[in-house]
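Here the complex is missing a single protein chain, while all its other protein chains stay put.
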């Protein structure tokens, strides 16, 4: 088994999800590589140390440039705020490191284009952490679509609804809240949540041709945690858009952090000529499937408990009926990345796919500004 | 179209359900007979008059014996408390009337045997209002079982859960509350609710061989509305029993009026070798169906919205997707009764079927007393 | 009890729903008026006769002008295709008849304005059959919103999904299929299905300020049943739009007849500051309610079985736990209309409300053509 030395930048919510995946992957998957938790990097030495201890990292760094400069690091994992992705990734590429970068790839497509150029030039393996592609139920959806079970696709609809920012006293900026600060995040729900919906959608249903969007910021000002002052909120609290896919299907997308009762309700539904599919992150171990070819009297939405050995990834886990959870999507993503390395068939989504999503979110934000349909740029 | 003159005894909740069915049936079903609301009978002339006006009955009676004696009445419908069924039905049979009797057929099997003897002697059409057999989803279940879709049956489980008698200040006896008075009702949940479960179960899965039961009366004394005194409660508040069907399948049955959160949750589930079925009165327009012969990856419980023209009774109603409700089960029962009359193929469940259910409830109550398995008597 | 003589034009699916409502309403509601089924009107005398017999209409007409001219008719009920509403309604108003008109009020707002002018000039009671306002669960939603339970509203989303026109061999035009013929229907899903969503939305959440829409016709040509020729399809098969309400909330609306697995899935969800509401026509007897003021540990969407006496309309029906269905919304609408007559407080939605919805659908169709946001005209 080859060792693969991982250096990770960032230690927040996403950092923990990644650490856990690296630690677990070889216990459940037969692979040719084994990630080694080599170094954790955080600006504060104390934070870095605490996390390294908790997760068994061998060393710590407080400057990501030093981490990248180390010879004993094969792979840089970026789980810092969005506005730092480009700089770190480009430097890592130039140093010849493999790169796994949190989503969205960058603050905007312009930055993302440079990141793609950097990894292409350096020819380093690269991936973006759009982890929901790795939920077994979502992979099952992909299989069904690719096998033609749905036939011609007429409709796609996706939502990602949360309710955690309704309180106007919630501040913006700083640890845990940088997602509300437009300088760190680039946008609000569009880059944070709709980016997931768009990535899944294009994977399942192909490219998006054009979009027409609206956005809203319900709470106009919030105290900023870093400056301590009341500042204008620059992000979008909510965003909805109409879209037309290249394959002729129609779509609606919506995301908000103002939907009471929904913590992380990412859902998508696809309606095809013969069959339809529905998935819901709140019950991620299930897939809803309707097949019109079933006999008329007993046609109905099938509520599939995706926990059986013939369903994607599930033979690696427990026994039928016993569900996995959120964290397993990250384990699967690492497993697929390592498999790709071993087979020389790079796993997806790579930086180019990340850029494709950024093209869509850029077009969405542009359309929300000018009230017009916007064509989506295509990745070359 | 032949007129069929109906005289109805009783005007409570069930009376209204029956009236509505007679009024509606010819608007939605093509039949050779038309029920005519000829006479409503209640002990109080005022009540009888009020109901007759509301529902368009042509005349009123205050003595059921007079109603039965009338030449212009073809059919007697009995919707009075259980302790009056036998006397009225036997007299009606002797007078040569058709009889539709509310369930349970009688206070006990001994009475019910006499009623069967009376209708057999008089050769009059007869039926018991076990209306849940007429919910389209339940009929669909019956079709699937009869077609062999389930294969060998292993398990049957049924529940009927309510929560309306938890308050110990609720009195017993009198209008609307006679179901709590053992003299009027014969038993509590066993005759009222489990009788429904048992009737459906034997229709779907054949006869029951033996039972083993427990009952409980949680509130031991209640004020009696007729005497005004605190009296011992004689009914069973809750009853659960194990059963073995003649076909070798195992069953559990349970009913209570002490299950918070359930207003009228009648559910049944049947597990067969190849497929399973689940139904729930709270969503009576749906059937849950699992077919193991579906491809493994996309196997799941199908949530069937029973509202399409190829599903039982539904072509007579609205368009696909638009649900019917509780009252329609009664309309269907009248429609089937009239169809049976026209075709000379009497509709079920008849008094003999009602007796079969009474044999089971008698055995259940007996077993609850002696703590032993009780064989169920078979109808000859 | 005052008699109210009803003359009805049309005898299709909607005709049956209305007939049933008139027949039933006095059995379940205490009212000062009793509808009398006086005359049924259809172009074919045979059809008119058959329906009159089935439903107990006293007479038939084959020309709606003659029906309107009759002195013994108090109320004209219009359930013919959309392109006939205006002419019949205006003539009925001029003859001083009360008018109940099927939705949408007219082919377009221009026609609808004339209808409003006609009923205002004639001062005749008038109503539009947006029946979903009368589902008990929807009325409960209205109560909760009006009581301020939701607080400030952030989001509204509604869908109406069907799948009955996916087959390209389905013809357009003629009986049962006029909804596919743009000349008879005016539009496709926009006027047929979204009109319902819009009417409910404005009732619950106030007026809509502007919209941005897209439409699609998936099957471009179909055989026309009246001409026998393959003709271009003029209706919209699918329509989705973004909207902004006057109260500042954001909305998405979508309808299609190409969503496999959905027969008549009308759903809406409203997200407020404190609480959220969800409703689904496929289980119309339920309301989903989330209240953030519940204690954190046990907060969850409450699945409310709307069948109890303290819930809208339900004390008039059966007992708790026993559901009503689609047809009851029409009974409620007639009951409310008659109540309004008796109290001199006209029931809603009246023609003005119908016009308001037509202004929205006109703006939607216009936006779909020009790809721009369209302001919605307000009713004066």
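When the chains are written out, they are named A, B and C in that same order, and each has its own residue count from 1.
Everything below uses one rule, namely that a residue touches a chain if its C-beta (ideal position, glycine included) is under 8 Å from a C-beta of that chain, and two chains touch if they have at least 3 such contacts.
Remember, predicted model here, so these are calculated numbers, not experimental data.
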Revision key, fill the gap. Checked against the full complex, the residue among B:226, B:259 or B:319 that touches the missing chain is B:259
**Study point:** Hidden-chain contact residue, picked from the options A:83, A:323 or A:339
**Key:** A:323
Review point. Which residue, C:66, C:232, C:302 or C:315, contacts the hidden chain when the whole complex is considered?
Key: C:302
Exercise for review: Give the residue, chosen from B:132, B:160, B:268 or B:301, that touches the chain omitted from the document.
Suggested key: B:301
Exercise for review: List the residues of chain C that touch the chain left out of this view.
Suggested key: 140, 143-144, 287-289, 291, 294, 296-305, 308, 310-311
Review point. Hey, which chain B residues sit against the chain that's not shown?
Key: 154-155, 157, 161, 163, 166, 212-214, 216, 218, 238, 240-242, 244, 250, 252, 254, 256, 258-262, 271-276, 290, 292, 301, 371-373
**Study point:** Absent chain, residues of chain A that touch it
**Key:** 13, 16-17, 19-20, 23-24, 26-27, 54-55, 162, 164, 262-265, 281-286, 305, 307-308, 317-328
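In this text, only the chains that are shown with their structure count from here on.
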Practice item. Compute the centre of every chain as the mean of its C-alpha atoms, then state which one is farthest from the centre of chain C. Key: A
Revision key, fill the gap. Judged by C-alpha centres, the chain sitting nearest the middle of the protein is C
Check your understanding: Where the centres are mean C-alpha positions, what is the separation of chain B from chain C, in Å?
Key -> 36
Revision key, fill the gap. Per the C-alpha means, the centres of chain A and chain B lie apart by a whole-Å value of 55
Revision key, fill the gap. Chain B touches at least 2 other chains through residues 305, 308
